[in-house]
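To start, the structure under review is shown below, and the notes come after it.
Removed: one protein chain of the complex. Kept in place: all other protein chains.
Moving on to subunit A:
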Amino acid sequence: MSLLKPFSKLPGLNTANILLVEGEEQFQQSLADALVEETAFTVNVRLAKSLPLPLENEESRPRIDLVVFIINLTSELSFQSAEASLKYLDPGYFLGKVCFMVTNARNASVPTEQLDAVRKLAASLHCPLLFAEDQTPDGVTNAAERLMTILKVAAGLVPMATSLYLSSLTRCTVPLDIDQPSFE
């Protein structure tokens, strides 16, 4: 069991490294393809099903600037695997270097408790929560753009901004009415 640490390695020159964690590997690949289209700097996308990351390529792995957990709302399993993976992250990552991306949130069959659980998780970890549409190419590009904005800050490519600073603006907060039953 190895903890992934944000500052254990030296950063690469003009690069940004992003790790996409998704248990079911449905959205990862297309999102990665969209992410590497960035041309101003080098984007390294690494994919994983879950954390901890394997030890054998520990040496070759660059410093990870941003960890993204992709959660498919229609499957309980993806939420559980993301939750289990969180243990293998250094606390330093939660200062703005982790974000959650939820897919399939518009699906009518999704129970609202599931979304509430994800929101609570993101809020308790002070992480931003993004919603993405994984079925259409537009949605994928959009999601990649939003991730890229966070990644740029996390990798230090934006002058005068750090990920901690950004996270104080973007992190998810639980609305007050989440525990109250709706009277409908």
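Observations on the structure shown:
Operating definition for what follows: contacts are C-beta pairs under 8 Å (C-beta built on N, C-alpha and C of every residue); 3 or more make two chains touch, one makes a residue touch a chain; residues count from 1.
Convention: contacts and distances are computed from a predicted model.
The listed choices are "DNA replication complex GINS protein PSF1", "Monothiol glutaredoxin-5, mitochondrial", "Centromere protein H" or "LSM complex subunit LSM4"; the UniProt protein name belonging to the chain that is not shown reads "Centromere protein H". Looking at A:E56, A:E113 or A:D138, the residue that reaches the missing chain in the full complex is A:E56.
Touch with the chain omitted from the figure is made, among A:L4, A:V43 or A:I71, by A:V43. In the full complex, subunit A touches the omitted chain through residues 6-7, 11-15, 25, 28-29, 32-33, 36-50, 52-57, 61-62, 92, 155-159, 161-164, 168-169, 173.
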